[in-house]
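Excluded from the complex is one protein chain; the other protein chains are retained at their positions.
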Amino acid sequence: MEASSSKFVDQLVVPGDVILDLSNLSNQTLKLGGGLRQDGDSICVMKAGKLRFMKPNKYWVESSQKRYVPSAGDNVLGVVVDTKPENFLVDIKGPAIAFLPVLSFEGGTRRNIPKFEVGTLLYVRVVSANTGMNPELSCMDANGKAAEYGILKDGYMFESSTGLSRALLSSPPHPVLEGLGKKLSFEIAVGINGRFWVNASQSSTVILVGNAIQKSESLSMVQQKIYLEKLLKSIQ
Amino acid sequence: MEQRLANSFTVTVNETKFIENALISDIRVDGRRPFDYRNLIIRFGSEDGSSEVQLGRTQVIAFVTGQLVQPYRDRPNEGTFAIYTEFSPMADPSFEPGRPGDSAIELGRIVDRGLRESRAVDTESLCVIAGKLVWSIRIDLHIIDNGGNLVDAANISALAALSTFRRPECTVEGEDGQELIIHPPDVREPLPLIIHHFPVAVTFGFIGKENIVVIDPTHHEEAVMGGSLTVTLNTNGDVCAIQKAGGDGVLQSVIMQCLRIASVKAGDITSKIKNAVESYNTQRSLRKIKRHNPSSTVSNVAKHHA
């Protein structure tokens, strides 16, 4: 059996496109990801983007948007907006405020609840995201270790789109990010929810890196390379 | 409660601290220096008296309309002039639909004070029949996108729209001199408003404990700043309006320094508006010559079909 039966794979699709007709398929199980739905015998697209396929049977639509749709396992940047006895309320740019239980820190007990003021920036993991419930966050990895999660001090948080965030996290690494990394020393944390945080010893470095990454989104691969060269020259 | 949290804009602790720290080394988050103005683009609509101003990410549309009304009793031979603001919830999640909020009213008042009380627009020439009919000029300011510093963008937009607005020419005839004739635009060229001077608003923000002064604050800087100062002045060096509505206190010397900087910026902005208006006017006159051709072809085609 062929790997993919849709001729739309890696093509751009828009809402309403039918990518697969199930009636032609011989009892194959499919796994549908974001942006796809089943309508009777056909698989329809719900949002504009690129159709992706992963063997053996996963389909999803990859798109870039400003709002984030929470999904379990994502690493995101969240901003504390309020503190409740059981939870910190964290804005993760999603449709609902996310809850970060006060105990979900490495070695967290009732006695050592961290104190976060409103506006604290956190690097957190989405533990669960179900419709009709507020997403739940955690500052531990699956093994209960703090890993890299937790509070981000200093630096500056830039807004981006989810597409840019994904590009920054992808491998091979984002060319602009990689190029800047060779010349400058800075720290970066990328949340898949369309936020990234940059920190460096000098404010000017943070501003340069942040704006360069934000700007790179609207450039093509070739343009990005030219832009990067220009930028690196201007630093020297 | 949670609805409110989701819609309000929370500045992170990091951002507040960073903006302050970066300013100490004379740099701002968008790469500007403290006294750099953002990129200003002035565009005009297809009709006279409409303009669209883009100041960085901020976008404002102004639309000027005129109407013949009865004048106010205390000013029988002056036209009227009013400014309306529309803060659509489209521009910013914190703008609520319904009646205008405090910020919308403040913006309207600042623009109003700058334009009206400095008598930038000649209202006496808007009189048609003293005590009976005058032109009422209405400026509608629509905020399309809020990227910070709405006041300056709205003010520039209003000025640009006012300088391209034209009203139909009116003459009074008849035996008693009370009969009004409004000449349609294709018979007599509509008249532009008489604008004596261009009062340009320039806004400063005061950030941090040391009250570091920045010009043209962005949305993020506005969320962090302790106070702001809007100076409206023209190229003759006159101060037309000032608004510093409370907030962090600053020294008088700082205010005078702001005034001097604003005066330079106002000159730049005025020439930008004037250039844009000039190119609009040339385009407009070119457009009018062309206008006859397509209409004649249309009538030819119509004839052909008949």
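Letters A and B mark the chains as written, and numbering starts fresh at 1 in each.
To be clear about the criterion, a contact is a pair of C-beta atoms (placed from the backbone, for glycine too) under 8 Å apart; a residue touches a chain by one contact, two chains touch by 3 or more.
We adopt the following convention: contacts and distances are computed from a predicted model.
Not shown: a single chain whose UniProt protein name, out of "2-methoxy-6-polyprenyl-1,4-benzoquinol methylase, mitochondrial", "Exosome complex component RRP41 homolog", "DNA-directed RNA polymerases I, II, and III subunit RPABC1" or "Eukaryotic translation initiation factor 3 subunit L", is "Exosome complex component RRP41 homolog".
Of the chains on view, those touched by the hidden chain across the whole complex are A, B. Note that of B:A62, B:A201, B:V214 or B:L233, the residue touching the chain absent from this view is B:L233.
When the whole complex is considered, the residue among B:V128, B:I144 or B:L259 that touches the unshown chain is B:L259.
For the chain missing from the display, the contacting residue among B:E106, B:D140, B:E169 or B:D268 is B:E106, taking the whole complex into account.
Counting the whole complex, the residues of chain B in touch with the unshown chain are 1, 4, 102, 105-106, 108-109, 113, 117-119, 227, 229, 233-234, 236-252, 255-256, 259-260, 263. Along chain A, the points of touch with the absent chain fall at residues 82, 117-118.
FYI, only the chains that are shown with their structure count from here on.
Centre-to-centre separation between chain A and chain B, using Cα means, comes to 39 Å. Chain contact summary for the complex, chain B toward chain A: residues 2, 5-6, 8, 10-18, 21-22, 25, 27-31.
Of all residues in chain A, only 79, 81-82, 89, 91, 96-97, 117-121, 152-157, 197, 202-204, 206-208, 210-211 touch chain B in the complex they form.
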